[in-house]
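Omission of a single protein chain aside, the complex is shown with its protein chains in their original locations.
After this line comes subunit A, so read on.
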Amino acid sequence: MAAIAVHQFAQCITCHAWSPDHAMVAFCPNNNEVHIYKLIQEKWEKLHVLQKHDQIVSGIDWSVRSNRIVTVSHDRNSYVWNQEGSEWVPTLVILRLNRAALCVQWSPKENKFAVGSGAKTVCICYYEQENNWWVSKLIRKRHDSSVTSVAWHPNNVFLATTSTDGKCRVFSTFIKGVDIKEKKEGTSSDTKFGEQILQLDLSFSWAFGVKWSPSGNTLAYVGHNSMIYFVDDVGPSPLAQNVAFRDLPLRDVLFVSEKMVIGVGFDCNPMVFAADETGIWTFIKFLDERKTSSSGPKYGSQFSEAFGKLYGQSKYGVGNDAVESSRTRGGAHVNCINCIVPLREAGSSRITRFTTSGYTWDLGSQEDLLNYL
């Protein structure tokens, strides 16, 4: 199955987000602007250019119900954009960071958003009605290095973060006046803001791309060592699974359902992981099947040549015929995929379509994967 729609917006897309009705897409073309395109009669037209940041925009998120865009940039600032008429009006959010902001996500209730930064901190921002501005509260403890990715639990309070110190952590972001304390036993001790609930030290290398499953029961994140980690029953006694796979590391993941995860990364091809009835996660397949099969090693041209030179030096002259002439990898993407965003149908918790920076994919047409959804 190939991607169902391929849109070439720019040479390089840093991050992207869809509008609530999926008619518009906002992305950063690797500079300090945010472009918003709208699909008008089968053609994508550039509608707005949001220009406020001084450096590259590293994260964009578009809230579904309140139709607000939040952008964060390497210039250590964040703007919340509200649509007034035909214009997008920015509101500066003072994050109080002294390093670049790397990622952002609206909380499920859209009253807060989290920003991960290179300053080893996470900013939780919420709107203060009296002063009519967004306030940022920092989680300064615990992280030893840049926070690469953040993900909100469906309960709007727990936040999972991954960092280049190789660890994945879950924090409570309970804010008085914004969150309502739930009368559940055993949770009162955890609801202090910035309290670390869990630290997962499964990876020996940088960790990226953390996501919660739709129910919030499972956590998935990737390490730069070509492994993906699944953690069930996040809490006092989590069950972790390390899945090592054959190919280049992933950068981001997406839970399509409770039992299926799509990972994207340096292999330019989305990978599907699924859990069987016993809860064991394994790699299923690549989504893009345009890779031509051959008898030799299935690598792209540059790898074949490099390996050919490496093995050719051996006295026994092994496998010199494994050097293939330039062959493209096939597939929709030609470079690393940085982010994967779902196209959610309103009111449905199943995700059957998603986009990876610039390409739209439809899972619905994949017969063999449907039983995992």
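Here, contacts are C-beta pairs under 8 Å (C-beta built on N, C-alpha and C of every residue); 3 or more make two chains touch, one makes a residue touch a chain; residues count from 1.
The rule we apply is simple: contacts and distances are computed from a predicted model.
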Per UniProt record, name of the chain withheld from view ["Cytosolic Fe-S cluster assembly factor NUBP1 isoform X2", "Actin-related protein 2/3 complex subunit 5", "BRCT domain-containing protein" or "Large ribosomal subunit protein uL29m"]: "Actin-related protein 2/3 complex subunit 5"
Among A:I94, A:L198, A:L248 or A:I284, the residue in touch with the chain that has been omitted: A:L248
Of A:N30, A:Q83, A:S145 or A:S205, the one touching the omitted chain in the full complex: A:S205
Interface with the undisplayed chain - residues on subunit A: 204-205, 223-227, 244-249, 297, 299, 303, 307, 310-311, 313-316, 318-319
